[in-house]
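I have a structure here, written as structure tokens, and I will follow up with some questions on it.
All protein chains but one are shown in place.
== chain A ==
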Amino acid sequence: MERNQQLRRQLASMRQSLFDQGHLDEQFILLEELQDDANPNFVEEVVTLHYRDSARLITTIERALEKSPLDFNKLDGYMHQFKGSSTSIGAKKVKAESTQFREYCEAGNGEGCMKTFQLLKRDYATLRRKLEAYFQLARQAGPNEIACRPK
């Protein structure tokens, strides 16, 4: 019982830090509100879908950034898709970096694109790692803890 309470406190703290550190925004809360007894793993399922989708796009963008000259229209198109997926799960930092990348595409700034993409990949990997740890702990704590509004 005490162990479970400790897990739940840890889980709530992990969750809050994701918002406090700017990794997630209110869109993540909307996903949590769609989770219920009939769809108990909805948030994790959607996030897993996102990672499948976004991993493919990151590889595509990496390859496109290796070409010379850069095709900014294509890069913008790929990042538009990536941004849409990231926005859908509330990935705040990654979304902001996606927007910045697209601005560099519009300006034809290849160096800006590459630098921003490195930042994006770093924050994407960080969020992925934190969310995987969060969901793993949530599974240990039990299903009721996931839909929990921030204080």
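Just so it is clear, a contact is a pair of C-beta atoms (placed from the backbone, for glycine too) under 8 Å apart; a residue touches a chain by one contact, two chains touch by 3 or more; residues count from 1.
Simple rule for what comes next: contacts and distances are computed from a predicted model.
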Omitted chain (choose from "Sorting nexin-1", "TFIID subunit TAF5 NTD2 domain-containing protein", "Exostosin-2" or "Response regulatory domain-containing protein") - UniProt protein name: "Response regulatory domain-containing protein"
Hidden-chain contact residue, picked from the options A:Gln10, A:Thr87 or A:Gln140: A:Thr87
Which residue of A:Leu34, A:Ala55 or A:Ala133 touches the chain not shown here: A:Leu34
Interface residues of chain A (partner: the chain not displayed): 27, 30-31, 33-34, 36, 39, 42, 45-46, 49-50, 52-53, 80-81, 83-85, 87-89
